[in-house]
Structures are given as structure tokens and as C-alpha cells.
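My questions all concern the structure below.
A protein chain is absent from this complex, but the other protein chains hold their places.
Just so it is clear, A and B label the chains in written order, and each chain counts residues from 1 on its own.
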Amino acid sequence: MESYIEQIRTLAVDLLKSGKVDVVIGYRRGSVPMATVPFMARTPEQAKQLTWDSHCTLNLANYLTNRQEKIGIIAKGCDSRNIVNHIVENKINRDQLHIIGVPCKGMVNPKELQTLLDDEIISCAETGSTLTIASSQAEIKIEREDHLRNNCSLCTHRNPVIYDDLVGEAVEEPVLDDPFKDVNAIEAMDADEKWNYFDDLLDGCIRCYACRNACPLCYCPTCFVDESDPQWVGKGQNDTDIKTFHFLRAFHCAGRCTDCGACEAACPMDIHVRAFTRKLIKDSKELFGWEAGMDISKRPPLDTFAPDDPNDFIK
Amino acid sequence: MMANLLEHMGMEKDRVQFSWISSAEATKFATVAREVAQSVEALGPNTKFVKGSD
Partner (left out) sequence: MSETKQTKVVSFLCNWCSYGAADLAGVSRMQYPENIRVIRIPCTGRMSPKFVLSAFREGADGVWVSG
């Protein structure tokens, strides 16, 4: 990790000094432990604040939409796939970008770490794969591997798929026996059980739209939830409205979602938003053999037509 | 895929149906219309996703 930080800073400083880019988008330490915030470094001085650790949970591709300047961007595996999405969807030009790829070892789930200690965690330090977390009462050491975010533990694309510079060595890609266990479990339920499952899941949702705002795919100037003529969905805490919002937002991500987990990391209510998008990821794979953001020369399956597209649902 | 996700969320499968009928296929239209109406009727009235039902 420390070597990653050094390399990221050196690369960023060089890029800014040589004028190759106007800004480097990366992470900076947050004001509380176990958090990083997105950071735009515009001078070599500022670039020295860039950092990297096991808490870079947001997706930086989110900050690329329609930017005009030359940008250096730090990208872990999933970020790089979202950058590919952005390029394919004409939200950014490949020539504008200098991508600093970072092979990712997975990000941890801070909410899970908090459950390990009784008091609030006030510091978290990292050496190699070990994290030391401490509250005012206790201190424990844990392994990063054991406390990964759910999406990171299911991730099979840890290395960036597109980059100009790679920080450190590529990491080994995990092979999963049963990547869609969670989705299958829901599929096995009957209609009412499913309905209740999602009812419970969304019980705490406060409609803050943090999930939408954190998602790099959700870049529409006016989201359908904000449209008022026609108004597709009400503004309140009505269960049907909440479900409508989540259903439609997920569907808009069909064939595009990279399972980066930014939506879940951003949710203040700890809602498993990916329960929706993971079904779409599974279907994209099974119906179209598609994984989002892997190739900048391919359009996503739902905006292309191929004669062999599955159509047995049509009478 | 949309129908799949709806089903995933607990809508009954037959509530959303798709078909392909050319403007010359009036008989097919009438047949399919009958089928669709019957399968929905078999499911009974819908209670899910209705605004105001909760």
C-alpha cells in the first residue's frame, strides 16, 4: 500500500508538472477514520495529498462525465470498467484521459469493521494486508481479506482493463465457483416471498438518492425521479414509489453495471442496493454473454440488435 | 430483461407479456388478446406496484 501511494504521487506530480494533464482525480484521506474522499489535484503540491488504502470505495469514473480538460485518473479494476463505459457512451474522450491503473486487492467494509469493536473506531492503520483498528478502549489487528466488501469478495476483475500506467504488479484474478449464489437464492423464492424480500430490503430507504449520485452510470441531467411532467414517481416515502425508483434505476443500469459497489458504500442506511443490479449482471451474462465495461470497441447489449438476441419471451 | 427483473422482484411472470403481430394478422391479434386476457385473469387482480395500496 505504501509503495502504491508513493508511485501514485510520483506519477501524478510528473503528469501535472509536464502539463500532460490539467487535473488528477484521486482519493484523499477523509476527515474520519476508514474513509477517503474524491480529490481533484490541480497542482503538483496538491498531488502530494493523494492517497490509496483499503477504503477507496467510491468510483472515480463518476467525476468524468462531460469534462473538457485533460484528466489523469486513478482507477482500480471496477473504476476502469466504468471509464470504459463512459468512453463507449461518449461521456468522455479517450484522448483526454491518462489512466493510472491500480491493481486492486479489495476494499474493506467499514460498517463491518465497526461491529468488531464496542466503541467508535478512532483510528485505522494499514501495513501490507493487515489493518489495525482502534477505539478509545481497544485495539485489534485484522486481515483485509476477511472483511472485504461484498462486491469485492465477488470481484473477478481486480486489475484495470484499460490504463496508461500501472502502479505495482498486476494481482491474481480470483476464480469463483458460484458467483451468483445470492441471486439464485432470490430466484428460488416464490412471487410473494420475493416481494416481501424486497419490501424488507428497502424498508429503511430514505430516498436520499445517494446511491444514484455515487453511481457513475447515473449521469442523466434530469433523472426520471426528478421529472415532473409527467411525474413517473412520487416524491414521498411511499413504498410503491421507493420500489419504483429502485426498480427503474436498476434497470437503467442493465448491461452497464460493473458491480463497483459505490452505490452501497454511499448509502447511509446500509441498504443492499446491489440486490437489484446483480440480477441484471447475471442475466446480461447468461442471455448475452456480456460483462460491462470490458472493451471500448463494443456497445452494450441493450442498445444493439443482433439477429440471435434471445427472443423467446415474445409470442 | 425488464420482465425478468420484475419477476425477480416478485411480480407474476404473466402480468407482462410481449408479442409480435403484423397489421395483416387480425386473427393472431384476436387469439393472442384472448390468451393474454385469460392468463391475467387467472392471476387475479394485481396488488403489487399499485400506488395507494400501502
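What we mean here is this: contacts are C-beta pairs under 8 Å (C-beta built on N, C-alpha and C of every residue); 3 or more make two chains touch, one makes a residue touch a chain.
The structure displayed is predicted, hence computed values, not measured ones.
**Student:** Spell out the interface residues on chain A facing the chain that's missing from view.
**Tutor:** Listed in rising order, the touching residues are 224, 230, 232, 240, 244, 247-248, 251.
**Student:** By the contact definition given up top, give the residues of chain B that touch the hidden chain.
**Tutor:** Against the left-out chain, chain B lists 2, 6, 11, 14-30, 32-34, 36-41, 43-46, 48-51.
As a convention for this text, only the chains that are shown with their structure count from here on.
**Student:** Just give me the whole-number Å value for how far the CA centre of chain A lies from that of chain B.
**Tutor:** Comparing mean C-alpha positions, chain B is 35 Å from chain A.
**Student:** Taking the complex as given, what residues does chain B use to touch chain A?
**Tutor:** 1-12, 17-20, 32, 35, 48-54
**Student:** Please give the residue numbers of chain A that touch chain B in the complex, ascending.
**Tutor:** Counting only chain A, the residues touching chain B are 186-187, 189, 191-198, 234, 238-241, 243-244, 247, 250-251, 254-255, 276, 279-280, 283-284, 287, 302, 313-315.
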